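The following block contains the structure, expressed as structure tokens.
A protein chain is absent from this complex, but the other protein chains hold their places.
First chain written, first letter: the chains are A and B, and each begins at residue 1.
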Amino acid sequence: MRKLCTLVLLSLLVFGAFAKDAPNAAADPALEARMMRIAQELRCLVCQNQTIADSHADLAVDLREEVRVMLRKGESDEQVLKYMTDRYGDFVLYRPPMKATTWLLWFGPGVLLVGGLLGLILLLRKRTRMSDDRFEPDEVDGLEGEVRS
Amino acid sequence: MLSSVHAFATDPRRGLFILAFLAIVIGGSLALYAWRAPKIGLGSRFELVSRETMLLANNVLFVVAMLSVLLGTLYPLLLDALGMGKISVGPPYFDTVFVPLMVPVVFLMGVGPLARWKKTELPDLAKRLKWAVVVTVIAALATGWLAGRITAGATLGFLMTFWIVAAVATDVWERVQPAGGVRAGWVGRLALMPRAMVGMLVAHLGVAAFAFGVSMVNTYELERDVKMAVGDTTEVSGYTFFFRELKNVQGPNYEAVQGLMEVTRNGKPVVVLLPEKRVYRVQKNPMTEAAIDPGFTRDLYVSLGEPVDGGAWIVRVYVKPFVDWIWGGCLLMALGGALAATDRRYRVKQKQESPATVTSGAQA
Partner (left out) sequence: MNMKSLRFIIPLGVFALLVFFLWRGLRLDPHEVPSPLIGKPAPSFALTRLDDANATLRRDDMLGKVWMLNVWASWCGACREEHPLLVEFSKTKAVPIIGLNYKDQRSDGLGWLNRFGNPYDASIFDQNGRVGIDFGVYGVPETFVIDKQGIIRMKHIGPLTPDVIDKRLMPMLRKLNA
């Protein structure tokens, strides 16, 4: 009998602890996670440089709910993003889209990198072909404390 | 509850002032460059594979990274001014573009200091860095495993972190080795290191700390959105958050609802956090004032979201590991720069070039 009482008491304690632990704000964590992933791709239009995932603004809260509603209806990520750009334009995308007008944006850095490194190599090779008198004589003491022979 | 209100257009006068300032400072610098740069000679000769080339490659990488950030920042303006639509460029662009540029920079950060001036042999470098490579890979994977899971992004970040640390260690190790002509123990040799060199090593370690902080926070940050009424508890990453009370407070120019959150770990009190939802009397839009507990290994962050029925609130709780290492890393970089810039040899060189300046400073 004593053991039964202890067992009942213990289980009450355990359930009591669960009752006090705050429930997740989201009813469906999997849907919520998917919504947040999409929300991180959408810009909050009333904030300074935040996504609707991070923002506390009213519009962000409303749009997050819209995304939840759409996901529950079975829409795909692309359909949700299209819904938003249909109403707010490309500006609402936090990641710039890949279009003809943004090729320079996306490929620019790569082109600059290749161009820069190529330019460096060509310049250095040009130097090896120059005559010695155009160069300064070798120094004895480099700034790293090494002897530059 | 308030949404955004479209106010009248912002005054461009502040922008014009800043633009004029930039035009004078940067324009002046570039004009100086256009005038004086043609007079600078070619310097001394060096091989294609040398420390000089690595420094130049490093410069190219930094310039490309800078131009990429400039491109991303100005692109929306460019398109808008040309009437070609309105896009927005934010962190997804900069992360995609900046990180791949920084990887070779970090690689050079390890190799460069060990390379010899004028001509360096790659096989020699590889041999000297063998140990560093092994330690880097093992440490990166071990850190990910200890943190809970190994991901590609975090591993890349840790590889960058430990590569720098291992390379710095290798450099220092080589310098304290007994070498001909200098009679001193390893402590003595350490003290002999020029300040510019110490500055470089400190700055590099700053980059390592930065990379570590970023990798940790981006991958292992924990967030919970919970519905809490007064008296509720929630647990994140071993920290227990107890919502003790909610009260109204008056600020100098605002009124707020303030939550009192007691944070404990293993039963021992850690901190009391006071997140607020403020309504400023003039602006009238509710502002969220998060409560942060900074720490060496983690930041704790609590904010009040929206109130829900029954007197409860949506509360956001974050545990951000090592996030302050990002700022610490930047401080180290600045310190390293200051150390390098104050190396006496820079000033001595200047004195030698201008004999008219008489000082009483000792020779370096």
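One rule holds in what follows: a residue touches a chain if its C-beta (ideal position, glycine included) is under 8 Å from a C-beta of that chain, and two chains touch if they have at least 3 such contacts.
It should be emphasised that the depicted structure is a prediction, and the values quoted were computed from it without experimental measurement.
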Positions on chain B contacted by the hidden chain, ascending: 1-10, 12, 15-16, 19, 22-23, 26-27, 30-31, 33-34, 37-38, 74, 77-78, 80-81, 85-86, 284
Where the unshown chain meets chain A, residue by residue: 45-46, 58-59, 62-63, 66, 85-89, 91-92
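Here is the rule we go by: only the chains that are shown with their structure count from here on.
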Residues of chain A touching chain B in the complex: 20-26, 32, 41, 43, 45-46, 49, 56-59, 61, 89-97, 101-102, 104-105, 108-109, 112-113, 116-117, 119-121, 124-125, 127-128, 130, 132, 134-139, 142-146, 148-149
Touching residues (chain side chain B, partner chain A) in the complex: 1-4, 41-45, 48, 53, 56-57, 60-61, 63-64, 67-68, 71-72, 75, 79, 84-93, 97, 101, 116-118, 192-194, 196-197, 224-228, 231-235, 243, 286, 288, 303, 305-306, 314-315, 343, 345-346
